[in-house]
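Of the protein chains in this complex, all but one are displayed in their positions.
Letters A, B and C mark the chains as written, and numbering starts fresh at 1 in each.
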Amino acid sequence: MKTSRMEAFSDGIFSIAATLLILDVTADASGGALGGTLRHSWPQYAAYAFGFIVIGIWWVNHHVFSDVLAKTDRVQLFLNTLFLACIAFLPFPIRLVAKHVWDEGARAAVVTYGITTTLASIFALISWMYVSKDRRLISEKVDQETIDHITRLIIPGAPINAGATLVALWSPHFAIVLLLALTFFYVLGTYLSKRDWSEVN
Amino acid sequence: MKTSRMEAFSDGIFSIAATLLILDVTADASGGALGGTLRHSWPQYAAYAFGFIVIGIWWVNHHVFSDVLAKTDRVQLFLNTLFLACIAFLPFPIRLVAKHVWDEGARAAVVTYGITTTLASIFALISWMYVSKDRRLISEKVDQETIDHITRLIIPGAPINAGATLVALWSPHFAIVLLLALTFFYVLGTYLSKRDWSEVN
Amino acid sequence: MKTSRMEAFSDGIFSIAATLLILDVTADASGGALGGTLRHSWPQYAAYAFGFIVIGIWWVNHHVFSDVLAKTDRVQLFLNTLFLACIAFLPFPIRLVAKHVWDEGARAAVVTYGITTTLASIFALISWMYVSKDRRLISEKVDQETIDHITRLIIPGAPINAGATLVALWSPHFAIVLLLALTFFYVLGTYLSKRDWSEVN
Partner (left out) sequence: MKTSRMEAFSDGIFSIAATLLILDVTADASGGALGGTLRHSWPQYAAYAFGFIVIGIWWVNHHVFSDVLAKTDRVQLFLNTLFLACIAFLPFPIRLVAKHVWDEGARAAVVTYGITTTLASIFALISWMYVSKDRRLISEKVDQETIDHITRLIIPGAPINAGATLVALWSPHFAIVLLLALTFFYVLGTYLSKRDWSEVN
């Protein structure tokens, strides 16, 4: 099977999950109080921006992943569906974190977020192991070095996310700082990376 | 008419229907009670995961179905719309089942789910009978064996779903177990299937 | 400009507008009362099915329309946006009709629906006049007979919808029957039509 419809379905899930984040940005206030409510709602905007960027990063990585595929099969489509179910779940824990960041629910909210991203990382890893085993679904045009490079990028995902989840059990606020730092590090690393990613494709 | 836009419209419906499932996952609780509320909300997560996987399976099957088409016409587009209306309806009964699984509304909820999937199966069957009659819209590249194989896969859908609906009238919880078992069986069967599905295309 | 992204944007709007209809299907009831509530909610399901089919028909017609285009320009994209704004508005009046069909709000609800479809028809007509004037954006492969055929199909849309709106001012229920009859007639006409639409493309 060709990969084009798998990409279309995935792009749909990614773009809808990101856009649905805006439904959780609210400001119920009478006219006179609106300015103050908006100023105090900054955790909502921060959660929206963070969530959009995180889903955007997952999308870029999914892009890199599917660009090396020559074809797909039912097993890959099913693993991809499990991965996408985690991505489309993200608006829920992000909403929880934005709402409970300053109260006693912060721990439960950040742990829920961490479990979701850990599961996404695990399904991404299983999916990659399945398609790259004996180059099962990999395009012939892709060299082994690129395969190994993607493998090295995907493997740390699950332990890092699981670690951040454990940190959240101890201190949810430190876990939030850690997750923000990882995201910035990721984006910065992409910018500074000597490896020219456009070569991958 | 080419099938590309029918596929784009269908992929849009499938991906939105799956992603909208997250809007039904909620946790309204004060900070201190959030952890407990989340732990007791597992039917919501189970319903989300089940719904996402079920819509994913329908999508994979629609993928296989439309890959054998050489073209489409107005009648097929209309039958496809009726089928998609059932798929996009799924978030409603899935929400009902998640909410009422432990109370007296379980029977009504599962029956509503069953009627929806039965109608989807019937429209899928009518659609397939229309396109495969005298190979009306089938690509010349597809051999008769593949056509017969898809026919054998599509025919049991309506009786199985109608049967599960009848079981739900008698025992909604047994019907839920049955539907979960059928889904697992389907996924397992796909994995173990000797038939190489990539040959279909 | 190529038409592919205009089609992708339009397909996105059509599929989201259709899928959002499910958000208006609700059943708030305690467990014991769920069955009765669901049975009495049939106007919601009827509105969902009708709305999905109506949006599906508009989508098929948009499909036929854009298939004869060789290219697009900024004016066409803007007219298309105005048309799509009417399509994406449809979930609102459909929700109103489903909610108020049996009370005094029926007239206002059906008139709102009628104004929306009348505006959609007018923008579709302006858009078609713009692209077909001196075959401005029409593909060379399309013969004049097909152009004239589409023109004959598009012109009656605005007066029919405006007429149904006027009927709704007099009797909203008769207008609903009329709109349902027109939809059935349209679908039946498509099926019986001697003209082979696949020839258009």
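Convention: contacts are C-beta pairs under 8 Å (C-beta built on N, C-alpha and C of every residue); 3 or more make two chains touch, one makes a residue touch a chain.
Note that this is a predicted model, so its numbers are computed, not measured.
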Shown chains touched by the chain that is not drawn here: A, C
Looking at the whole complex, which of C:D28, C:E104 or C:D134 touches the chain that is not displayed? C:E104
Kindly note down the residues of chain C that lie in touch with the hidden chain. 1-2, 5, 8-9, 12-13, 16-17, 20, 23, 71, 73-75, 77-78, 81-82, 84-85, 88-89, 91-92, 96, 100, 103-109, 112
On chain A, what residues meet the omitted chain? 7-8, 11-12, 14-16, 18-23, 25, 27, 29-35, 38, 48-49, 52-53, 56-57, 59-60, 63-64, 67, 187, 190-191, 193, 197-198, 200-201
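What we mean here is this: only the chains that are shown with their structure count from here on.
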Chain adjacency by touch: line, ring, star, complete or other shape? line
For the sequence-identical pair chain B and chain C, determine the rotation angle of the Cα superposition and round it to the nearest 5 degrees. 90
Cα centroid separation, chain B vs chain C, in Å, comes to 26
Give me the residue numbers in chain C that touch at least two other chains, ranges are fine. none
